[in-house]
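Structure below; questions to follow.
What follows is subunit A.
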Amino acid sequence: MILNLFALGTSRINSVIRIVAVQGALLGPVPLLLHGAEGISGASVLAAAAAVALKGLAIPAIMRRSLRAADIKREVEPFVGFLPSVLLGAAGTAVALVFSTRMGSGGGAGSNLIIPAAIATVLVGFIILTTRWKALSQVIGYLVLENGIFVFGMLLVEAIPFVVEMGVLLDLFVGIFVISIITNHINEAFSSMDTRELASLKE
Partner candidate 1 sequence: MIDIIIRYLLFLLFPPVMLGIVNRVKAIFAGRKGQPILQTWRDIAKLARKEIVLSSTTTWVFLAGPAVGLATMLIAGSLIPFGPFRSPLGFTGDLILFAYLFGLARFFTTSAALDTGSAFEGMGASREVTFAFLTEPALFLALLSLAKLSGSLDLNGVLLGPAGGFSPTTVAPLVLVALALSIVVLAECSRIPVDDPNTHLELTMIHEVMVLDHSGPLLGAITYAASLKFFILSTLLLHVVTPPSTGIAALDWLLFAAELVALSVGVGVIESIMARFRMRRVPWFLTGALLCSGSAFVLLVR
Partner candidate 2 sequence: MALAMIFLPLLLAGVAALVPSNGLRPWLLPLAGLAHFAMLVSILARPDLADWSPVAGTGALLGLDPLGTIVLAVVSLLFLFASFYSVGYLHHRMDRPNRVFVAGLLGFLGFASVVAWSRHLGLSWVAIEATTLTTAPLIYFNHSKRSIEATWKYLLVGSVGIALALLGTFFLAYSALKAGLPASMDFDTLSMNAALLSKPWLRAAFILALVGYGTKMGLAPMHTWKPDAYGEAPGVVGAIFAGGVTSIAFLAFLRFYIVVGKAGEAAFASRLLLPMGLLSMAVAGVFMIGQRDFKRMLAYSSVEHMGILMIGLGVGAPALFGTMLHVVTNAMTKGVLFLSAGNIHRAFASKSTDKVRGALRRLPLSASFFLAAFFAITGSPPFGPFVSEFSIISAAFGSGYSIAAALLLAFLFVIFVGMGRTVFKVLQGRPPTAESLGGQGVYRDNVLTIAPIAMLMAIVLVLGLWIPAPLGALLRSAAFSIGGGS
C-alpha cells in the first residue's frame, strides 16, 4: 500500500496512472490468495480476472488516451504541495489504523491488515480528489478510492454474488469511461483540464 504514498508524491500524471494500474492489478488476485485453495471457484477466478483486466489494463489505457488528447504532463502547483500531501497520506494511514482498532477488527484471516489498508486507501483517494486541480488527477483519486473499497470487499467475497461483483466492476469501468469522456469534453470546451475553470455555477 506504499503505492498510495507514491501516488501522492509524484507529479507526473502518467506515472501516477501507472501506479494506480499496478495497484489495481495487484488487487485483482488478492481474494484468491486470501482464501487459499478452497476459495477458488469459477466465479471468483473470473471476477479476479476481470478485475485485473479492467483495472490493470483497460482503465489506464482510457486515461492515457485522454491524457494524450489533452497533452499535459504534470500536475502543476496543486492545491496542497506534494510533500504535505504525502504527509497527509501518512496521517490518513495512521487514522485508518486507529479507526480499525477502535472498531475492533480481527475477524477474518487477513482482516487486521486489510481493514486499515482499505481505509487508508480510501482516505488517500479523498486527499487526491480534494487537493488536485487537474480533472484527470481527480479521476485517479476516484479510482484510488474505489480500490480502497475493493480492498475492503476482499473480506466478504463470498457475500458478494457474482452478479453483484460484476456489476460493481462494470459500474466502475463505465464510470471511469463516462468521466473520461466528460474530461475530454471539458478539455475541448475549456481548452484545459484545470477544474478551477469549472466554477461558474455557484450559490
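Candidate entries met the following condition: all candidates are chains of the complex that A comes from, given by their letters.
Keep in mind that, in the parts below, contacts are C-beta pairs under 8 Å (C-beta built on N, C-alpha and C of every residue); 3 or more make two chains touch, one makes a residue touch a chain; residues count from 1.
Values in this document were obtained by computation on a predicted structure and should not be read as measured data.
Within this complex, the numbered candidate that touches subunit A among 1 or 2 is 2.
In the complex of the two chains, the subunit A residues touching candidate 2 come out as 102-104, 107-108, 122, 126, 129, 135, 138, 142, 145-146, 148-149, 152-153, 155-156, 158-161, 163-164, 167-168, 170-171, 174-175, 178-179, 182-183, 185-186, 189-190, 195, 198-201, 203.
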